[in-house]
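For this depiction, one protein chain was excluded, whereas all remaining protein chains were kept in their positions.
Moving on to chain A:
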Amino acid sequence: MRLNSIGKKIIRVDGLSKVKGKALYPQDIYMEGMLYGKTLRSSRPHAYINIDTSRAEKIDGVVKVFTYKDVPGKNCHGVLFKDHEVFCSERVRRVGDPIAFVVATNKKAVEEAIEVIDVNYEDIEAVFDPLEAMKEESVKIHGNSNIIYHYKLRKGDVEEAFKRCHVIVESEYKTPMVEHAFLQPEAGIAYTEDDGTIVVCASTQYPHFDQIEVAEALEVNKDKVKIINPAVGGAFGGREDITLQIHLAIAAKVTGRPVKAVYSREESFLAHSKRHSMIMRYKTGCNKDGKLLAMEAEIIGDTGAYASWAINVLRKAGVHATGPYEIPNVKVDSYAVYTNNPFAGAMRGFGATQVPIAHEQQMDMLSEKLNMDPVTFRLKNIFKKGSKTATGQVLEESVPIDRCIKEVADRIGITPLSERGGVV
């Protein structure tokens, strides 16, 4: 196939405006008569709350302090479960939960008002360790169980297969929650058009989904909501869940004026999701020729106070738990668990980023025990065209993992372990 455009190193079409500083981010937008908004967030991980905004509303310049009482429609949102409240009504479940949104004519008034909103916290026992949270007697974050998902993968007979293994390695791995650290902290501006359409201009990954969630909170038809998505300074999954979009939309609708909010870096850390921390217990075995025979894994993912994409993330972790290797006997159990930690959601790799921390070290440990170099060992076991994954899916084309590994090994210069007389 002769191609003219595909395969060409064409300069990014949005590149020039970005390098010249001309690209318009929501931070850069100013409108006549606009108000400034700021969110009051929970300082406690788990507590019942009572809010008194009367002192804040008396501050000169404050137009309104919004709380759960001011949400016209559904006071909830969420990509899968609607378990986030737009503003917490009775209870906070994590440090950083939004409680109120102050809107004022100037930034100084906003800051002053935030300080004098009285929140009376009545602390509830909190749980931060997902293993504790899984126990029957643990305090519950939502509903009757903190375990919100259990993915089971079963292929062959691992118990029988481990008996046939020449070498078995077992280990537990831990990965932490981490931050997307995109360059542009959350920012947005909302306003009303002449026909009553609410416009929310904010950096997001999925404008059409935000449109639905904003419409539900406003209790309007989604055609009366428009999301404008100007330049976005990185996302990596951290802009999948709603942050300020609904707050701005409600404020603009009620005040009839444009309302703008810009998060500081510190607030950005608090406002959006994190990567799921995981505890991964792995047992992997192979025969004396280095052919993988069995793998068993238990994966526990901490989704913190809200579900976000936890189900999909732990499912993806489970599906990818083997790594790119054909293993005839596989048993995987992955769990998503609520705690009072920051909430976790989508982040680059979506559950498939954590499991290689485990499976790739397992591969090296097995190859070392066999006194085989890690490249030879991998090439013996990797997926090929026609291979079946642990879920039984046939990889019937475009499976060039052998070429990827060979290119890397050749260029980085992996010396077979045997030639080095083993490792230090």
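Heads up, the rule we're going with is that contacts are C-beta pairs under 8 Å (C-beta built on N, C-alpha and C of every residue); 3 or more make two chains touch, one makes a residue touch a chain; residues count from 1.
By definition in this document, contacts and distances are computed from a predicted model.
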Protein name (UniProt record) of the chain left out of view, among "Nicotinate dehydrogenase medium molybdopterin subunit", "CU044_5270 family protein", "ABC transporter permease subunit" or "Ion-translocating oxidoreductase complex subunit C": "Nicotinate dehydrogenase medium molybdopterin subunit"
Options A:38, A:84, A:257 or A:315, residue touching the unrepresented chain: A:315
Touch criterion as defined above, residue of A:22, A:107 or A:208 at the omitted chain: A:208
In chain A, positions touching the absent partner: 1, 3-14, 45-46, 94-96, 126, 128, 151-155, 171-179, 181, 197, 204-209, 211, 225-237, 239-240, 265-266, 269-270, 274, 312, 315-316, 318-320, 323-324, 332, 339-342, 346, 348-350, 352-353, 356-357, 359-361, 364-365, 374-375, 378, 382-383, 390-395, 397-401, 403-405, 407-409, 411-415, 423-424
